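Of the protein chains in this complex, one is absent; all others appear in place.
This part shows chain A:
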Amino acid sequence: MTVLDDSTAPGLVGPPHSHGPRRDPAPLLPDPEPVRILGTPAAKTFDAELQRDLYRRLVLGRRFNQQATTLTRQGRLAVYPASTGQEACQITAAMVLREVDWLFPSYRDTLAVVARGVRPLDALTLMRGHAHSGYDPYEHRIAPLSTPLATQAPHAVGLAHAARLRAATDPAAAEDLVALALVGDGGTSEGDFHEALNFAGVLGAPVVFLVQNNGYAISVPLASQSAAPSLAHKAVGYGIAGRLVDGNDALAMHSVLSAAVEHARSGRGPVLVEAVTYRLDAHTNADDATRYRSAAEVDAWRARDPLTLLEGHLRAAGLLDDAGVAAAAKAAEVLAGEIRAQFDNPPDPDPDSLFTHVYARPTSQLREQAAELAARLDADADAALAAATDAEDEAR
C-alpha cells in the first residue's frame, strides 16, 4: 500500500485530476533500439532508384566535407566544423523537405544547407569570415546557420506556428509547411531546446527536431551530457512523439525523417528524431580529438561509415557496380572543382557593409561612424599610393 492509494486509505485524498488531460505516453515512446533498414528485410522493398540517389548524394556530401576541410588547411576558410560521418543525416534532412518547408540549421549543418540548393561559397560564407551569412534565407527557406546551440529551435516553432496562423486567417496564403530544426546531442542540454519542445507541444506546431547524436559535444561524451534513456525519450515529457534511428543508415534516416515530416505536416503534432551517428573528424580543424576519444573507438565507427554501409548494401543487392561507383566519384570531383573555382578570388567584403544593415535605416551615430571609417580608408589608400609613388621615384 502506498500513501497515495486512496482506495485503501480513505483519510488520504489523492491529487485531483483536473489540471488538463492525461495522455497515454506509449505512442510517443521511441523504439528501444534505433530503427535500421540496411541489412533487414525492409531494405528489399525500399525504392531502388531512391537508394541509388541516396548513394550519389552521400558521395557528393563526403566530397564536400573533404573539400571544405582542405580549404581550412589552405587558409581559405577560417574554420570548418565537418559533418564527416554524419552525411546520411545531413543529406536526408535536406531531401525530405519540400520547397515550401523551412530548415533551421546549426553551425555543423553546412552540408544540409548545400544539399538544399545553396551555392557552396554562400553556405560557407560564415566560415570564410566574409559575412555572418551568405545566402538569402527567404530564397532557400533556410535560416542562417546558428552558432548558439539550440537557439534556432524556438524559431522553427514560431515560424511553423505563424504559418498555421496565417493558413487559418488567410486561406489564400496558406502554406502547408513544416519546419525542421537541426540540433546536436550537446544542444539538447540547452534551455532553448527544452523550451522549443515545450512550445511545439503546446502549440501543436508542425515542427520536426532532428538531433544528430554524434556522441560528443566537442570533448564531452553523451554520458556526461544526459542521463535520459535516449535523447528521443525526451520527447515524451513534452507530449510529442520521439523516434530513434540509426543515423548512419541512409535508408532508415530517409524513412524515419520522411514519416516525421509528414506526421507534422498532417497536423498530428511535432516529432523529435534522434539519429545515432558519429563525427569521424574532430570538432573543427582547430580541435584535437585524440585528447578525448580512442583510435579504437573511431575505427569501430569507421567500420560503420554511412557511405560504405550503403555502398556495400547496394553492391550486394545488385543496385550498384564499379561503373556506378566511378560515376558517383566523378560527379564528386566535378563538385570539388566547382567549389575550388568559387573560392578563387571571391570578392572582398565591403567595409561599408559594417554599418548598412544594423537597422532598417542607419542611425545618425552609425552614419557618422561609417563616414569616419570611409575617410580613414581613403586616407590609407592615398598614403599607400603616395608611398608607392615615392618608392618608384627612388627606384629611378
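FYI, a contact is a pair of C-beta atoms (placed from the backbone, for glycine too) under 8 Å apart; a residue touches a chain by one contact, two chains touch by 3 or more; residues count from 1.
The rule we apply is simple: contacts and distances are computed from a predicted model.
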item: UniProt protein name of the chain not shown, from "ATP-binding cassette domain-containing protein", "3-methyl-2-oxobutanoate dehydrogenase (2-methylpropanoyl-transferring)", "ABC transporter permease" or "Porin domain-containing protein"; value: "3-methyl-2-oxobutanoate dehydrogenase (2-methylpropanoyl-transferring)"
item: Candidate in contact with the missing chain, chosen from A:Ala196, A:Leu244, A:Ala259 or A:Val276; value: A:Ala196
item: Candidates A:Thr40, A:Thr308, A:Thr363 or A:Thr389 - the one touching the absent chain; value: A:Thr363
item: Which of A:Ala68, A:Ala163 or A:Leu314 contacts the chain that the document leaves out; value: A:Ala163
item: Contacts of chain A with the absent chain, listed as residue ranges; value: 131-133, 136-138, 143-144, 148, 151-163, 165-166, 168-170, 179, 191-192, 195-196, 198-199, 202-203, 353, 356-360, 363-365
